[in-house]
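With one protein chain withheld, the remaining protein chains of the complex are depicted in position.
Chain lettering (A, B and C) follows the sequence in which the chains are written, and residue indices restart at 1 in each chain.
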Amino acid sequence: MTAFSETLTIRVYYEDTDHGGVVYYANYLKFMERARSEFLRLAGLELDSIDAEFNVLFAVTEANIRYHKPAVFNDLLTVESSITRLRGARISFRQRIYRQRDHILLTDADIHLACISRCGKVSRIPAPIEDRLKNHLNPS
Amino acid sequence: MTAFSETLTIRVYYEDTDHGGVVYYANYLKFMERARSEFLRLAGLELDSIDAEFNVLFAVTEANIRYHKPAVFNDLLTVESSITRLRGARISFRQRIYRQRDHILLTDADIHLACISRCGKVSRIPAPIEDRLKNHLNPS
Amino acid sequence: MTAFSETLTIRVYYEDTDHGGVVYYANYLKFMERARSEFLRLAGLELDSIDAEFNVLFAVTEANIRYHKPAVFNDLLTVESSITRLRGARISFRQRIYRQRDHILLTDADIHLACISRCGKVSRIPAPIEDRLKNHLNPS
Partner (left out) sequence: MTAFSETLTIRVYYEDTDHGGVVYYANYLKFMERARSEFLRLAGLELDSIDAEFNVLFAVTEANIRYHKPAVFNDLLTVESSITRLRGARISFRQRIYRQRDHILLTDADIHLACISRCGKVSRIPAPIEDRLKNHLNPS
């Protein structure tokens, strides 16, 4: 974790688990989306305001996720997020989920997003948003 | 089940279960919504067309659900739906979920909906929709 | 809210909403389960420990939920929970979800649970658990 990463704590509830006794594989993507939302909030960007002001939203275009160890019910997790790339209409996040108890890495992912206008077209990230995000870029 | 009921078959997948080994309690409401959508489709009503043509949608205002026995992974379920009340802006459904293998009742619910206009106000069900639904009313 | 209620703050994320622009109706039950888990934790009860130590879990037997106004993306919600009844194998919760910004009541519910043993039978709440819960009973 560096100065350019943000972390979010997430508790695992019943809703997140499956009958294998672990967190259902798609639900880690929910945790990661929550963490990206909080990352943007900490950068001064509220997603509902972005939508209202600039008529754009960020859509995931690619998600590459690796599952190392499972989270279980009642675990406390840390989601670490950083922006690894920012160019034109594109943002890439690297995200890692750790078990808080022993800081073991459970899951990590590269999530690629595109800025999309209301009519569904990929469009350059509005300059005021890009400026804020640049300060949180962590290309290493 | 009567001539005024419709049934939908649903398979229980991993996503539906929780670490207690059974279907997560909120997910039965998903199954019931799927069944209401199919009920309306069989009555000649497509929810996306209703939205586009009449600028209304149906919002749940109350759900009373009783859990008798749990469904488990890989179960085949039958969801039985009927309209028990239809008046003004209101529709009420009675829905029951059975395990297909032995036709044991697992869950049943009364779901009350209101017709809502685009601006969020409760508004009378448009006549063409009401006419179609009347033919599927099962007040008993 | 009284001294016998507990509150949990919940942020509405993308995962919680549906294409009607509001929180999907089944997801309020997820919020309420999170709040019950935190209520029990504050009462000194961890659900995974209860399972391991006493071989019981709490299953919802009935949920009666009323939807007054919708929550939307990015809302901060307060979930207020209190135990209204505690007897034998049964616990009843009253739960209310407010929008934090203006403290408007969005949803309220009565959720009834039963203590279930590993073999699936309803069984008296173990005395050490009942004792802790008694101190948090709010029958009014």
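Quick notes on this structure:
Just so we're on the same page, contacts are C-beta pairs under 8 Å (C-beta built on N, C-alpha and C of every residue); 3 or more make two chains touch, one makes a residue touch a chain.
Just so you know, these numbers come straight off a predicted model, no measurement behind them.
Counted over the whole complex, the shown chains touched by the missing one are A, B, C. Contact between subunit C and the absent chain runs through residues 14-15, 17-22, 24, 26, 72-73. The chain not displayed touches subunit B at residues 11, 13-15, 30, 33-34, 37, 46-48, 72-74. Contact between subunit A and the unshown chain involves residues 20, 22, 25-27, 29-30, 33, 57, 59-67, 70.
What we mean here is this: only the chains that are shown with their structure count from here on.
Comparing the residue numbers each copy contributes, subunit B and subunit C share more than half of them at their mutual interface.
Core chain by CA centroid proximity to the global CA centroid: C.
One finds 24 Å separating the Cα centroids of subunit B and subunit C.
Chain contacts: subunit C has residues 30, 33 touching two or more partner chains.
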